[in-house]
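The structure that follows is given in the form of structure tokens.
Excluded from the complex is one protein chain; the other protein chains are retained at their positions.
Take a look at chain A:
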Amino acid sequence: MIRAVLVAAVLGLGGMTGPTTMAAPQATGDWVWDLPAYVPPPRVPDDNPMTVAKVTLGRRLFHDPRLSGNGTLACSGCHVQALGFADGRAHPVGATGAVVRRNAQGLANVAWRASLTWANPALVTLEAQMAVPLYGTDPVEMGVTDANRAAVLDRFRADPEVVAGFRTAFPDDPRPVSFISIIRAIAAYQRSLISFDSRYDRWLQGRADLTAAERRGHDLFFGERAECHHCHGSFNFDDQVAHILSRVVERQFHNTGLYNIDGEGAYPATDRGLIEHTGLAADMGAFRAPSLRNVAVTGPYMHDGGIDTLDAVLDTYAAGGRLIPSGPDAGDGRLNRWKSDLIVRIELSPTERADIVAFLKTLTDERFLSGPTNSPHQIR
């Protein structure tokens, strides 16, 4: 009751979307972070401050297939708003038809991620990350190359409305239609993809109730029996969060026992996780815990999109890993020697599993998935 009164008071001051921080909102340029009290603003690179004009341009470009080499695929082709900016497929498909080896992650609250993609300690800014889909050749995603870069820019230069958007977003740049502007605008737009208006958030803020099953699921999720919170315990429901108050950030990657092909812990040769970067045997099969924001709509799940439903994910974790009885990937992941110590067999009744799934579904933010703030720009 006291919480509700406080929240109402703050709401009156802070606007429509929820309580703001007790301190003054962090403004950069004309951008205001409108965040609940339990979320510090994200860090933003000094050379790419947030502005409304830049976010607006970034939104337009994010949804524009002209940004791909052959003009067929937009960022939104694999990051669909209604699906939490995931794409509903196990593996996305690039502009030239190449199949991407990892599942497209949702982008909700991506501004707070300490490292980007599934297992890459080198990628810590959205600006740097964007070189992977734009220019990557193994596999080709957007398919932008040295040969077609100028042609891609010419498409935008030929569109007065888009040129005006670049001029407004980058007023000091004499040649604003450039790839660095595109990268900065899209990164700014991605930082604006904020999802803290789920029923769970409203419950935290005293604006909604959870059902008894959802509350039981919440308690299991954050309790020491189901132990989901060890890897999904932050306000972003992952374990890699960076924000303006961060001094040091631990970036953890985990082997969750999905494979054990040779009995020595091997994951499929096509995707072995963090070991590809570090070369350390213990990093075999280690991936970043994804955010569970909007998790009900971001399936299929896991780094390879290999599990279709939340119920099946729960079954896998309750079993302490996955047994693949036959086929080329056969092996008992439960016995993977590099598996995280936090992944152990858990006795959960069918009701308890259902309760946890019910709780996970409270993380769906309907306004984020359909609201006008993040709606795709209409491409003519």
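FYI, a residue touches a chain if its C-beta (ideal position, glycine included) is under 8 Å from a C-beta of that chain, and two chains touch if they have at least 3 such contacts; residues count from 1.
Here, contacts and distances are computed from a predicted model.
Hidden from the displayed complex is a chain whose UniProt protein name, among "Electron transfer flavoprotein subunit beta/FixA family protein", "2-oxoacid ferredoxin oxidoreductase", "Dihydroorotate dehydrogenase" or "Metallo-mystery pair system four-Cys motif protein", is "Metallo-mystery pair system four-Cys motif protein". In the complete complex, the residue from A:Leu220, A:Ala242 or A:Leu292 that touches the missing chain is A:Ala242. Among the residues A:Val132, A:Val163 or A:Ala213, only A:Val132 touches the chain that is left out of the figure.
Screening A:Ser115, A:Thr316 or A:Ser340 against the full complex identifies A:Ser115 as the residue touching the chain left out. Only one of A:Arg89, A:Arg157, A:His229 or A:His277 touches the absent chain when the whole complex is considered: A:His277. Touch with the chain that is not drawn comes from one residue among A:Arg89, A:Arg167, A:Arg207 or A:Arg251, which is A:Arg251.
Although one chain is not drawn, its touching partners on chain A can still be listed: residues 43, 45, 114-115, 117, 120-125, 127-129, 131-132, 134-138, 144-147, 149, 178-180, 183, 240, 242, 246-249, 251, 269, 275-279.
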